[in-house]
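With one protein chain withheld, the remaining protein chains of the complex are depicted in position.
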Amino acid sequence: MTNPFAGKNVLSTKDFSKHDVEYLMETASKMKDMKQDGSKVLSNKIMASMFLEPSTRTRLSFDAAMKRLGGQVVGFSDWEKSSFHKGETLSDTLRVVENYADVVVLRSKYEGAARYAASILEIPVINAGSGSQEHPTQAFLDLACIKEEKGYIDGLTIGLCGDLHYGRTVHSLVPLLARYDITLVLISPESLGLRDEDKASLKESGVTFKEVELLETVIGDLDCLYMTRIQRERFPSEEDYRKVRGFYVLNQDTLKGASDQLLLMHPLPRINEIDPGVDALPQAVYFKQPMHGLHVRMALLALIFDIL
Amino acid sequence: MTNPFAGKNVLSTKDFSKHDVEYLMETASKMKDMKQDGSKVLSNKIMASMFLEPSTRTRLSFDAAMKRLGGQVVGFSDWEKSSFHKGETLSDTLRVVENYADVVVLRSKYEGAARYAASILEIPVINAGSGSQEHPTQAFLDLACIKEEKGYIDGLTIGLCGDLHYGRTVHSLVPLLARYDITLVLISPESLGLRDEDKASLKESGVTFKEVELLETVIGDLDCLYMTRIQRERFPSEEDYRKVRGFYVLNQDTLKGASDQLLLMHPLPRINEIDPGVDALPQAVYFKQPMHGLHVRMALLALIFDIL
Partner (left out) sequence: MTNPFAGKNVLSTKDFSKHDVEYLMETASKMKDMKQDGSKVLSNKIMASMFLEPSTRTRLSFDAAMKRLGGQVVGFSDWEKSSFHKGETLSDTLRVVENYADVVVLRSKYEGAARYAASILEIPVINAGSGSQEHPTQAFLDLACIKEEKGYIDGLTIGLCGDLHYGRTVHSLVPLLARYDITLVLISPESLGLRDEDKASLKESGVTFKEVELLETVIGDLDCLYMTRIQRERFPSEEDYRKVRGFYVLNQDTLKGASDQLLLMHPLPRINEIDPGVDALPQAVYFKQPMHGLHVRMALLALIFDIL
């Protein structure tokens, strides 16, 4: 089986077929061993970690992934600290950094920043989150988490809960899930419902889905529940926010009707969507998601450099 | 002799026996050679350097220690740059970072932060300074400096001078010194005297100590003088501060009554407690303390991973 990621950019989950995704998942599942063996397969490689907006979690994950494979990292973690403030364009900075590195990991609050970077550069670009649209490596890790923790994906009933409209996490995950034979339950207030384009793509893929407002009415049906942050500033009034926030606090009570096999996930950071009292449950895997993230990013780097 | 640090947390100097401390000192004294040989014993390990408040000196020392042993580092150097500002708790961040690293080095202005981290994490935690209470690796390096530069500790008369009340450095060093057969001279204005708990622990350990205000009256008795910063903001009035500051400027004059074997130490940064005219004296070792710090931290990391 040829490696579909060799020399490729990773810009959007939409760019990859089910076969590609499965190939990545399989590679990721081998990374635990490579990590423990202290692999040095990337010891001649440098990753440019270009975080135009701060992101500790994703930055550290890519950093660790590169270093676990023996590679090195150069970069910056904040737009203001960089030379951008001298008035240089992103395009020029990218062309400079290209001389120092073998792969670019780019995070930006601007839509399409990573795709733009890829159009300029000759070295591969990995999108570490751009605007409100794309965060493909988060989606890959979410999928890897489901697959590793459940053992399979086809046949599952998966709930996405909270802000399904504004966040890039859900927007990147839905096209991936659409490649599988699953049932999707979309749980959100109407104002935070899944974008029309995402629903259209679900229909096109033939994925069964329904939209509900109350978590309690569907929690018993779910094999996996993916919680997201609801950000106060989205709401017209404090009252509206509070009402909705009340619906989506996952705690021992909310979980009463749930299967004890219900996988609990969250891309983090969580604020109050999940009560800390839930953390100790064996099916609460949101603190294992970063581990799957490390493995998926190790796998991506190893595949892009085609050294396996 | 079994390694008492294998897999352990390093949270407070109080947690370690004299035997443990001696074991560490002996390991540290071997690190100069390992440094020169370019040891790669930690080449499969990643240290998470989590500095919730900035600290160039300690952060760089741990960074260099890990890298001198072939290890890698991921982390952040400033709370504001991290994702904490999205409202995540320290607990959650720690549980995320745990997936990326094999050891956590934590610096925080909050009391007990490192102990709290250790209670949550399964990987070892090293306290790189927490609140006003603990800075164990600074105390270990101070002790290593005395031992390496003097050749021994038992029998010495050691002066601690300046702010003995608020600083975490002295508070961490005193319990270590109390494990040895030394005489302690506490030199401070009354308002900055050693904390009652520290004096109690000295009494309990049977350490002879006395408290004085004037450095000049005791400097002739000392084998080692450990200066500390006195911070202006502690004092009720500018006049009080100035009077005290005058007492504790170490210069050629102040040193007239001192033995020419008197070891001069300071945890740094120094402001005006030591006149630069003193720097060239052979017994002024405050710029060698960071070297001992590097060796002690290399030793701690090597021992925690038990790879010697």
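For reference, chains read A and B in written order, and residue numbers begin at 1 within each chain.
Operating definition for what follows: contacts are C-beta pairs under 8 Å (C-beta built on N, C-alpha and C of every residue); 3 or more make two chains touch, one makes a residue touch a chain.
These numbers come from a predicted model, not from an experiment.
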Residue among A:29, A:72 or A:132 that touches the chain left out of view: A:72
Selected from B:29, B:55 or B:183 as touching the chain missing from the view: B:55
Among B:15, B:78, B:213 or B:240, residue touching the chain not depicted: B:78
Positions on chain B contacted by the hidden chain, ascending: 36-38, 40, 54-57, 60-61, 63-64, 67-68, 77-78, 268-271, 276, 287-288, 290-291, 293-294
Residues from chain A at the interface with the omitted partner, ascending: 43-44, 46, 48, 72, 74-76, 81-84, 86-88, 91-93, 95-101
